[in-house]
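The other protein chains are all here in position, but one chain of the complex has been omitted.
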Amino acid sequence: MARYLQIGKVNLRLSLLPSLLLSVVLLHLSPLVMGVENLDASRTAAVLEMFVALIGIILITPINLPEQNKDIRDLVEAKYTSITVILLIRLIEAIVSLAILIGGYIIFLRLNHCSFPQLQFYLGTLAEALFVGGIGFCAYSIFNQIAIAYMLPLVYYIVSISPGRKLLKDFYLFSMRYGSYREKFYLAVAGVILIIFGLGYPYIVKRFLPRRYLKNGLV
Amino acid sequence: MSTETIEIKNLNQFYGRKQALKNVTLNIGTGMFGLLGRNGAGKTTLMKVLVTLLPVSQGEVTVCKIPVGKEAQIRKITGYLPQEFSMYANMTVYEAMDYLGVLSGLRKAERKDRIPSLLEKVNLKDKSRVKIKALSGGMKRRLGIAQAILHDPRILIVDEPTAGLDPEERVRFRNLLCEIAQERIVILSTHIVGDIEATCERIGVLEEGEIIYQGSVTELIERAKGKIYAAEINHIELTRLKEEYPVTSMVSNGNHVNVRFISKDKPFDGAEACEANVEDAYIYLMQEKRGEM
Partner (left out) sequence: MLLELFLIECKRILKCSTYYVLIICMLLFYITQIGNFEMIEKPVQGLDDYGTRYSEDENIIMDETLKTIIREFSANSYVTYPIGFYKEVILNEEKQLKIAGVLAEVTGLKKDDLISAIDVYYSSDVPTREELGLTIKEDMTYEYFKELMDQANQILGGGSRYRSSILQTNAWVPMTYEDAMREYNSIVYNDHLSGAFARLFSDYMGIILTILPVFLAVTRGLRDKRARANQVIYSRAASSFNIIISRYLSMLVMIMVPVLLMGGWMTLQCVYNGSGEGIFVDVFAFAKYTFGWLLPGIMISTSVGVFLTELTETAIGILVMGVWWFASIFMGIVTLRGGYSLNLIPRHNTLGNYQIYQENFNILALNRGIYTLAAIILTVAAVYIYSMKRKGKLIIHGKISSNRKSQSKA
């Protein structure tokens, strides 16, 4: 257990800190450019869904990044603690940070006299953040390419703005604005599946792909 | 007569406050020149200065009479194999050579002409369609040498070329370098004494940024003459011997150990003076430098 705590501490500094700082800065800047006072439920939802949830991309996507260098990856893979455990620790840290940051923001909105169902909005925002971050994380595992990992969740976000609900149906990102939470449930489940798939992908590849594809990943 | 020369005068290099090279003065002519020294002695820094990857902090450096400040001209006449040679993993061997050839300003016809023959020279002809990521370490280094001489440079600089090669590959690699060195300057750095012994006529030894020796290999050996002894001793005696004398080699032989060590004069009965080799001479030099001899 102590070992895992130690790994967690190192990783907090190594991989999470920059994205954590960035998220905090972005959240702090928000009152300058958007209204965060006296909002009704629909407008609060817009702030949470269209802006706050994006920190999911920032926090979850780059979890694999420290191992981008192949030498480091080989080194880490050779160590006793498996890379999956390390990724899992980082993931938990990222998700906990998400939960805290979003929770903090919800309280902040509440203190600014916005009226909205807090628990639902909290969980809904968290679900969306998990989903967009999950897309990034999964894309990174598959392509091993940081640019693609950020591009896919962003494009999903764009498609969600327009054409949006018509096309994405139950996986529409901004449903709380219309008072619907069912989509958030789908997003949460899909987010978890994406993350699990991303974690498991290296094993799937090792097992089922011929060796010659393995060097350096698929790209 | 060729005019190939590298002149380095009072070169000082700094990384921030740390001084990597101290007052280095060297003259290098055609042929193989070996740069010997421990890891971190400043070999790579010196080489990077020569290929214009680092600016001169202080001092004067000219390559074939061209000051290294004129990067564009220097880059045309130098070939460089960095310590960690690597290329885009999903390029084939031929594509990589072609790309680097274009970057060296070779015309298409020249590339078509030179690349196959060079690949043959480094024994990679049948790998020309193989992707870089599928090459072994030795193949990669051979590709590295091929790319470094692709534009027929007058100066070739190779940084630790034999690191990570198996013995057979190492020998082949040295021979290849010797062949190349017939008509140009080849500078190779290494921390493996054997590489120098087999190939270089002239060497320089770097220690903590300073040149502590430059001259021929024979002269270096000459210095250590009469200072190298060999003896057959038992394991208990070995511990004591090690405390008193720098040991250059030892081989276990049943209960006994055959050791070679350095001593100013005959140390004890049973120790016999013997011919110094480059390794002995190098260690002698380092001892001398440290003032322990």
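Chains here go by letter, A and B, matching the order in which they are written, and residues are numbered from 1 within each.
One rule holds for everything that comes next: contacts are C-beta pairs under 8 Å (C-beta built on N, C-alpha and C of every residue); 3 or more make two chains touch, one makes a residue touch a chain.
In this text the structure is predicted, and so the values were computed from the model without any measurement.
Colleague: Looking at B:54, B:149 or B:193, which makes contact with the chain not pictured?
Modeller: Looking across B:54, B:149 or B:193, the contact with the absent chain belongs to B:54.
Colleague: Looking beyond the chains shown, say which of B:78, B:190, B:214 or B:248 touches the absent one.
Modeller: Reading the full complex, the residue touching the unseen chain is B:78.
Colleague: Please identify, in ascending order, the residues of chain A that touch the omitted chain?
Modeller: Those residues of chain A that touch the unshown chain are 22, 26, 32-35, 37-39, 43, 46-47, 50-51, 68-69, 143, 145-148, 150-152, 154-155, 158-159, 161-163, 167, 218-219.
Colleague: Which parts of chain B face the unshown chain closely enough to count as touching?
Modeller: Touching the missing chain: residues 15-16, 20, 39-40, 44-45, 48, 51-55, 71-72, 75-76, 78, 80, 82-90, 98-100, 102-105, 108, 144, 147, 151.
Methods note: only the chains that are shown with their structure count from here on.
Colleague: Please report how many Å separate the Cα centroid of chain A from that of chain B, as a whole number.
Modeller: 49
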